[in-house]
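One protein chain is absent from this view; the other protein chains keep their places.
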Amino acid sequence: MRLLSYFRGEAFQRGIHPPSCKLTAATPIRRMPFAPRLTVPLSQHIGKPPRPIVQVGQEVVRGQPIARTDDWLSVPHHAPATGVVEAIDLRPSARGPWTQSIVIRVHPGATQEDLWGEPRDLSGATPQDILQAVWDTGMVGLGGAAFPSHAKLSVPKQAKVHTLVVNGCECEPYLTCDHRVMVEEADPLIVGIRYAMRATGAVRTIVGVEDNKPDAVAAIQAAIDRARGTTTEGDIFVEAVPTKYPQGSEKMLIMALFGVEVPSGGLPVQLGMVVNNVGTLAALGRLLPSGRGLTERVVTVTGPGVARPGDYRMPLGTPLSFVLEYAGAPADSRQVILGGPMMGQSAATLDVPITKGVSGVLVFKGDDLAHREGLRTFPCIKCGECVESCPMGLNPSQLGMLAAKREYETMGGQYHLGDCFECGCCTYVCPSNIPLVQQFRIAKQVLRERAV
Amino acid sequence: MTPAQAKNWDEFMEGIWRQNPVFVMVLGMCPTLAVTVSAVNALSMGLATTFVLIASCFLVSVMRNVIPKEVRIATYIVIIATFVTVVDYVIQAVSLALYDALGAFIQLIVVNCIILGRAEAHASRAAPVPAMINATGMGAGFTIGLLALGVVREILGAGTLFGISLFGASFQPWVIMVLPPGGFFVLGAWLLVFAWWERRKPGADVAEVTQHA
Amino acid sequence: MHESIGQIVVSALLANNFVLAMFLGLCPFLGVSGKLDTAFPMGVATTFVMLVASLCAYGLNLLLTSFHLEFLRLISYIVIIASAVQLVEMVLKKYSPGLFRALGIYLPLITTNCAVLGVALFQTAREYDFLQSMAFSFGGGAGFTLALVLMASVRERLQLSDVPAVAQGTALSLMLAGILSLGFMGFAGLGG
Amino acid sequence: MNTQAMEIQATPTAAMIRTLGIVSTVCGLIIVGAFQGTYTAVQENKRLATERTVFKVIPAAKSIVEYQAGAGGIQPVAGEVPAGALKFYAAYDGSGRLAGIAAEGGAKGYADTVRILYGYTPDCRCVVGIGVISMRETPGIGDKIVTDKDFLANFVSLDVQLNAELSGLAHEVKAVKHGTKTKAWEVDAIAGATITSRAVGRAINDSAQALLPKLVPHIDKIRSKS
Partner (left out) sequence: MTATIEIRTAPHIRGPRTVERIMRQVVLSLAPICAFFVYQYGLSAAASLLAVTLACLGTERLFARTGSQSGDISDWSATITGILLALSLPPGFPLWMGAVAGFVAVALGKALFGGIGFNVFNPALVGRAFVQAAFPVSIAAYTPSFLPGRFTEFIPSSLAWPLMMPADNAAWLHAMHLDALAGATPLAKWKFDGVLAGAGELLTSLSGHMAVGPSPLLILVCGAYLALRRYLDWRIPAAILGSAGLTAWILFGFDAVRYPNPFFMLFSGGLILGAVYMATDMATSPVTPRGMWVYGALIGLLTVVIRYYSGLPEGVMYAILIGNAATPLIERITQPTPFGVGEARKARRAGTYPLHPSYISREEAGASAPKKRIFRNKPKRTP
């Protein structure tokens, strides 16, 4: 298998090729108008939520900080629109439980220009200064994980970073927001990359883009050529990698680009690398020089039957119901997914807002689900499809059988459950229709609880 | 029936039914599977084992107060081995053909867990008469078990029962029944039948439900 | 007529596997084959005891035949096997505590393992010489271990299956042993 | 645990030895009694079994005598058969004349060794019958060597004459494929049971190769019942 994937020139071993369904790849990014009310949850990222610094009834200006914290693994939030703080209380969130949120009633006729923030010169800034500036923008990983960007860009003392890897794979079917960002905002991306290189001390940057997006590769290459001579930080390259799910996982991308495995349980920084999403860096490239905060992001709204699918630049906090109405979701929608179809979450209600980590809104109709619902679930027939698709080289078949008998300890200790990052390949390919990933999530949760 | 008789009857039936060494306790498997290719062999083996069982239990019971704890197992084994040797010679004297058919398994009665188990668990604590009654029950249970196997294997494997042809000359024997796998299968099938029967009894459902919950 | 050492080993290991073809040592086979972690040490311990017992029985038989005391064979064999197991236990305890801890709990079980007595009786009945006896007991022990390990690994897997409630337990083990035995029938005549 | 250990210590060694001694004595008595009591019956059984087989392979026989053939000729068996010597049975008819000789042979069959007894008649220098002593061949296939009439017909007159130097058989006895027997020393195998058939052929051949060169030169010594 290893030999075969070598000869095929495959990026990494195993993985799957789901139909890409990138309906919106050629549509330019459009702006979405303000919803009447925007809901900004305080907890939008990994780490502690910040404290609100505005009161109910206070007028806020788009771009003005409304929540702030000193906690390292936490970022400030900025008002996504000019308006009045209507409430600070519990609102539904995508994950289910209601969370503390700031609700802003948007002024009619408010502009989408950012009115807060002053331009600054970062040409002589130290890495520490840049990190602080990144922190101030409230930036988190826009690829979906929503890990605070300043934390990701900061290098531990004992480690040394030589390469910045920029993740432009966007391997999830349907999603095209990163793709459009790369095509349309290649120049800000280069700017963002240069800041990131200075922050991390990397001497070169490689942008990895899946080879099903040649226009993105060309656009970035053009931007690199334009920037040539002005950069002082080091070389920037763009590289097409073979299309495969889950290439967007940083470990898989590093495997594809360098042919090395990130040690199990380790981080890329152990190999001297830092990985960032293209969307994040492009946004940084725009926000850092102007000194503004993150108030909007590009979200793919798509799905079979959506009337106006496309990539929309939408203010954070826009309620899902508004998004769907604007994009023309079909009346018989039965499932709304935040994120991609492989790893995204089902929205529990349409009141939940778009947050920093949402990269797509995917709508399925009843017909699309009927096929899946009609499938019978069999016991594992040991066809081995999952073993051949698990990018982490686990044995989902065995893990699934153990999970069915609640042998969680064995799964964790003997079969490396901890390495599973829930990409969903095993469940996608399983002919027996076993909810493998779902079982693994439960198992990991149980193990985590037992460990405490 | 007087209470004493009832108790004796109970002791006797325990080995035949509730603690049947073959079907319930699944002990003494080696002879059970090896020699039951025909009903005659099964019966002889059962009787030989029963004899050893009764005789050893009697002797153990008689001597139970003299035997020190530390050497009791050794003593039991010596006693059992003695009676096995006796049986060995008796069978040789009665029929050489039978002796050949049972082969080394007569001598292997020594390590049959049933006998040592009975000697240790029952005879060493009971008076000679109850010990013998219990042993007889066990032996009878063992013999019945062997016979159940032997009858099935002989009927299917040779079309005969105790050497008498049942289906006429053109019967197709199922050779597998007299081969090793057949022994495993027939005993397994008997156990399945018993398990199925047990579960049909009222009350089994409740146990099942709680097990699944 | 004269069987070579290799033939004896192969025959006892596969074609006439102690457990699957000769029904010897079934009690531990059914009892200890639930887990692979215990099955393998048990097999090794049994093989070791079989070798020792075979050695003792060979010597004893020489002694008994020279005094024409064949009728004491069975009783002396069983006594010597019981003592051999005790001896092995004591020696291991003294000189290899690690091994003793690994095998210790199995050793008493082996005394009543008919495979051990079977080796002694069969080697006498077949009039094997010293080397043949050793080969026979080694092959038999290895065959016992092989059957035990195969059985244990299959049963471990079946613990993850939804076996019908009726079939759970000894019945399933016996059926498995039967199918394994069917498979081993293919080796019939091997070494001939 | 401790009290138990104390109790164990409590039994004096002498008592243990005494008990074991008593048990051994009792058991010994029982065993010896059984051995002695059954000895004659067992020997009688064994003799009868042997005679029955010998009479089967040599139909004319009425009585038998055990002989051994060694380097120094042939003599009646007394006690142990020495190494290198071969045991055989001389069978005599009602008038005391030698009816034939029966000897054992064995060869590896399909499952285990097939042991047979074959009858040899010096008059025709051929095998006149076989009987199976022990085998574990597949029932229905291998065990046809006992019942298959065509196969048994091979052994009514199977040529085992010696070569000119009397050092071995003139022609090797060999089982051939079913239906292809052409020579008197060939054994026509049972269709489907070739391996067992071959084992029988080999058993006769091996035994005859070893026994007959030692036996035939001295055959006159046992022509009549002594």
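A few points about this structure:
The letters A, B, C and D name the chains in turn, as written, and every chain counts its residues from 1.
Assume a residue touches a chain if its C-beta (ideal position, glycine included) is under 8 Å from a C-beta of that chain, and two chains touch if they have at least 3 such contacts.
Quantities reported herein were computed from a predicted structural model and do not represent experimental measurements.
Listed by label, the shown chains that the missing chain touches in the whole complex are A, B, C, D.
From the options A:A25, A:V301, A:V336 or A:A443, the residue with contact to the chain not on display is A:V336. Per the touch definition above, the residue from A:A67, A:A186, A:V262 or A:I354 contacting the chain not shown is A:V262. Seen from subunit C, the chain kept out of the figure touches residues 15, 36-37, 149-150, 153-154, 156-158, 161-167, 172, 175-176, 179-180, 182-192. Summarising the interface, subunit D meets the missing chain with residues 110-111, 138, 140-141, 177-179, 191-192, 194-195. The omitted chain makes contact with subunit A at the following residues, 1, 5-6, 9-13, 16, 18, 158-160, 162-163, 173, 203-204, 206, 237, 239, 242, 251, 255-266, 270-273, 321, 324-325, 329, 331-337, 339, 341-350, 362, 364, 366, 369, 371-372, 375-376, 378-388, 390-395, 397-398, 410, 413-416, 419, 422, 424, 427-433, 435, 437-438, 441.
We adopt the following convention: only the chains that are shown with their structure count from here on.
If you average the Cα atoms of subunit C and of subunit D, the two centres end up 30 Å apart. A separation of 34 Å divides the Cα centre of subunit B from that of subunit D. Multi-chain contact residues of subunit C (touching two or more other chains): 71-72, 75. Under the contact definition stated at the top, the residues of subunit B that touch 2 or more other chains are 74, 78, 81-82, 85, 89, 179.
Chain contact summary for the complex, subunit B toward subunit C: residues 26-27, 29-31, 33-34, 73-74, 77-78, 81-82, 84-85, 88-89, 104, 107-108, 110-113, 116, 179-185, 187-188, 191-192, 195-196, 199, 208, 211.
Residues 27, 31-32, 35, 106-113, 138, 195, 206 of subunit D are the ones touching subunit C in the complex. Considering their complex, residues 1, 3, 15-16, 71-72, 75, 188-189, 192 of subunit C touch subunit D.
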